[in-house]
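Only one protein chain is missing from this complex, and each of the others stays in its spot.
A and B label the chains in the order they appear, each numbered from 1.
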Amino acid sequence: MHLFWLLLLLTMSGLLSAQEASEVAEEPTLAGLQSSIEAAQSSLTMIWLVITGALVFFMQAGFAMVEVGLTRAKNAANIIMKNLMDFAVGSVAFFFVGWGLMYGSTASGWIGTDHFALMGYSPDEITNILRNWFFQVVFAATAATIVSGAMAERTKFVSYLLYSVFISAIVYPISGHWIWGGGWLSEMGFHDFAGSTVVHSVGGWAALVGAILLGPRLGKYVKLPDGKVKVRAILGHNLPLAALGVFILWFGWYGFNPGSTLDGNSVDIGWVAVTTTLGASTGAVGAMIMSWILFKKPDTSMSLNGALAGLVAITAPTYVVEPWAAIVIGLIGGILVVLSVEFFDKVLHIDDPVGAISVHGVCGVWGTLSVGLFANRPNDKIVGLFYNGSFHQLGVQTLGVVTVFIWVVVTMGAFFFIVRQTVGLRVDEKEELQGLDITEHAAEAYPGFQIFSNM
Amino acid sequence: MHLFWLLLLLTMSGLLSAQEASEVAEEPTLAGLQSSIEAAQSSLTMIWLVITGALVFFMQAGFAMVEVGLTRAKNAANIIMKNLMDFAVGSVAFFFVGWGLMYGSTASGWIGTDHFALMGYSPDEITNILRNWFFQVVFAATAATIVSGAMAERTKFVSYLLYSVFISAIVYPISGHWIWGGGWLSEMGFHDFAGSTVVHSVGGWAALVGAILLGPRLGKYVKLPDGKVKVRAILGHNLPLAALGVFILWFGWYGFNPGSTLDGNSVDIGWVAVTTTLGASTGAVGAMIMSWILFKKPDTSMSLNGALAGLVAITAPTYVVEPWAAIVIGLIGGILVVLSVEFFDKVLHIDDPVGAISVHGVCGVWGTLSVGLFANRPNDKIVGLFYNGSFHQLGVQTLGVVTVFIWVVVTMGAFFFIVRQTVGLRVDEKEELQGLDITEHAAEAYPGFQIFSNM
Partner (left out) sequence: MHLFWLLLLLTMSGLLSAQEASEVAEEPTLAGLQSSIEAAQSSLTMIWLVITGALVFFMQAGFAMVEVGLTRAKNAANIIMKNLMDFAVGSVAFFFVGWGLMYGSTASGWIGTDHFALMGYSPDEITNILRNWFFQVVFAATAATIVSGAMAERTKFVSYLLYSVFISAIVYPISGHWIWGGGWLSEMGFHDFAGSTVVHSVGGWAALVGAILLGPRLGKYVKLPDGKVKVRAILGHNLPLAALGVFILWFGWYGFNPGSTLDGNSVDIGWVAVTTTLGASTGAVGAMIMSWILFKKPDTSMSLNGALAGLVAITAPTYVVEPWAAIVIGLIGGILVVLSVEFFDKVLHIDDPVGAISVHGVCGVWGTLSVGLFANRPNDKIVGLFYNGSFHQLGVQTLGVVTVFIWVVVTMGAFFFIVRQTVGLRVDEKEELQGLDITEHAAEAYPGFQIFSNM
């Protein structure tokens, strides 16, 4: 409450002058002081997690702007709607179901089994549980929203809503349980500090399955008479908004990674902020250079994706690697994302309008594996190949990467398949040509602006 | 100061090695430690209020983008100007006059009477007072800026400046004094945690009065020969910017609500963050469903307004209700905003380009009343009808809602009436058709873009 006026009055009325207060107050005791200190430590974590959680929430704006910017104007209102509603329905799904599956008690190590709808906590526990839930729900929402970009410009809105519930309630929480919820992968020593695998690869692989089952946008891959396929670039309509989105995501990542210390008293918060910064920077540099080599020009949207690639890659190892390693990991992430985007587009002909599969799936894997190579935290028993010559950590990381890939591909594949056979996954041709804004929402993103009719 | 180099030098020069320091330092005493702990607790509140205050400041960007996005391109520069200058002149007015009226000493409980221009504080008090002023000025600015949207596309800029001074200096602070400044409503037990009434309804009712006295935009309501009125939709020109604005507002709300604990040591910060999140989410869901029913399509701008409606509604009860109640309160807020927007537009023919009256006025009332229904904080003596079967809290909440409505309608009505008779409230027809950017500011928002001439 805004009780502050009361304190003001008391102060001014002189009833509680400093001297009198100290006369009235009990003598401090060692135990009393200790408990005050513990309360302050707990408060540090409280404000730290709520602020960093808010930063992670803000990444929703970043994802929305990147996706809007890199697609066509006729679908912008639909994209906004998806990015708004995946959080809205996803957070409710995570409240009722996901949290319990992820952080509920576990016997098997495979799945949490209680605390659905946050029930069953004692009054003492609940304030910290709510704090933790807030910090976790924004991560669940990040995983969900990654998929939106890869399935942009052709997905039925109602199916996207169903998907948002499914991934937030079931898919993300269960593999999350294995790694962050006390499950079997965490017991094996798998390390994913802030979610290269838990969040980004889960989103990236769901995006992959979705993009395959949807098929490419009309006109994206044109079969020529000689049997070859002509790959057409479908340009995004608003690069400044996409750039703004990337800056917002990078900003939000200072909640995502440093916040994942889960402790406002951690002495390593600055460490994580530094490796995050360097990884993002060299990711942009790597992608710029790679695009310069491949396309003869430093490509703007590739460089933007490079920053994201670096961020995704550094997310798992941020806490366990040294700054120089962050520079290397980000740089490789940036190079990788360009090659991967080209590979999925030109070779596999999987249509991913924003490059989500490459940024989040592929670079999520790279970041997770990089822990097995560059980690150097002996105190936490996380040391990689380059420091102890052992393939152990790399093996565990690989196991996690593979299992999560299988988990997501199987469950999301089954889900999208069932949706396709029932509700339908894709809008019809006429709707796609006209744009989803009109057909799905009776909306227009830019009334008044003259827009070329074929865009 | 960036004195950090000094500490670095000292550290490195070995003059202050840890051992020597502890030899030199006095023995710690219980009283000394207690005072250190109290200083740390105070610092927690300091950084908490400055960071959350900054988040609330950022909501100015959100309001600006929502209003720009939901109106026409020809008025965008004027809208930017209003949203920038209402903070700029409002903060100065709140400094010289508003703060004193709101948080100055009160005998009557109706109005504060000292501390204008922050005068009259002792040197000991001033640092915390400045901290509090910063956190409060951004709330005052929020109330002021709400009105801008409802009066968009037809208000004289100079009159808007006068309005900004009046609401920030007089109207907002006085009703604020009743509720947050130790005034009569707070003494009766009226509870409005973060300002559903203090901030949002004040803004919303001022918007209502302003929109009525201005009249609708040209062409908005066309009288047909048969006496009926044809209601024309005037579409906003940039939905992505409006969406960005909503995300920014939601993000900023994590300062608005959790920051209103006014205490970085509060154990309920996480609680507030959770109810805020759930209220916003179900607000979006409620509006989406309601628009789907009414218009046969899930409407993008209604869903965006639904998220805001949920946020406004949960602002008063966020601290006193449980998560399940937040879900219900937000959902009802989202449904309500759609019905209310339709009602003001289709039935009352009051032209509110962005729906500010419904989002902030109507949902502010709903949120304030919901305290009387769902509150369950016996320790703070705030318990609603559904928990104790008593209409007492609901009665007090209703009294506050009604009094503030009367206060704002009377004062703002008188103010806008006087302005209309003297300076003039509205631009002339030719200016309105041409757009306020050219006529008021000799500016153009999008030079180079081809824009349809009737927009």
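In the analysis below, a residue touches a chain if its C-beta (ideal position, glycine included) is under 8 Å from a C-beta of that chain, and two chains touch if they have at least 3 such contacts.
Being a predicted model, the structure only gives us computed values, none of them experimental.
A.B. asks: Touching the hidden chain in the complete assembly: which of A:S159, A:S260, A:S340 or A:S358 does that?
C.D. replies: With A:S159, A:S260, A:S340 or A:S358 as choices, the missing chain is touched by A:S260.
A.B. asks: Which listed residue (A:A64, A:A141, A:I248 or A:V383) would be found touching the missing chain in the intact complex?
C.D. replies: Answering carefully, the residue with contact to the hidden chain is A:I248.
A.B. asks: Using the definition of touch stated at the top, determine which of B:P28, B:G219, B:P378 or B:G424 touches the missing chain.
C.D. replies: Answering carefully, the residue with contact to the hidden chain is B:P28.
A.B. asks: Tell me which of A:V285, A:A325, A:V383 or A:V401 is the one touching the absent chain.
C.D. replies: A:V285
A.B. asks: Which residue numbers on chain B touch the omitted chain?
C.D. replies: 1-6, 8-9, 11-12, 27-30, 33, 36-37, 39-40, 42-44, 46-47, 49-51, 53-54, 57-58, 60-61, 64-65, 68, 76-78, 80-81, 83-85, 87-89, 91-92, 95, 117-118, 126-128, 130-134, 137, 157, 238, 241, 244, 437, 440-450
A.B. asks: Mind pulling the chain A residues that touch the left-out chain?
C.D. replies: Spelled out for chain A, the touching residues are 30-31, 33-34, 37, 40-41, 44, 47-48, 51, 55, 72-73, 103, 105, 125, 132, 179-182, 186, 191, 193-194, 235-240, 243-244, 246-248, 250-251, 254-255, 258, 260, 262, 264-271, 273-274, 277-278, 280-282, 284-285, 288, 295-301, 303-304, 307, 319, 323-324, 327, 380, 446, 449-452, 455.
Following the convention adopted for this analysis, only the chains that are shown with their structure count from here on.
A.B. asks: Roughly how far is chain A from chain B, going centre to centre by Cα mean, in whole Å?
C.D. replies: 29
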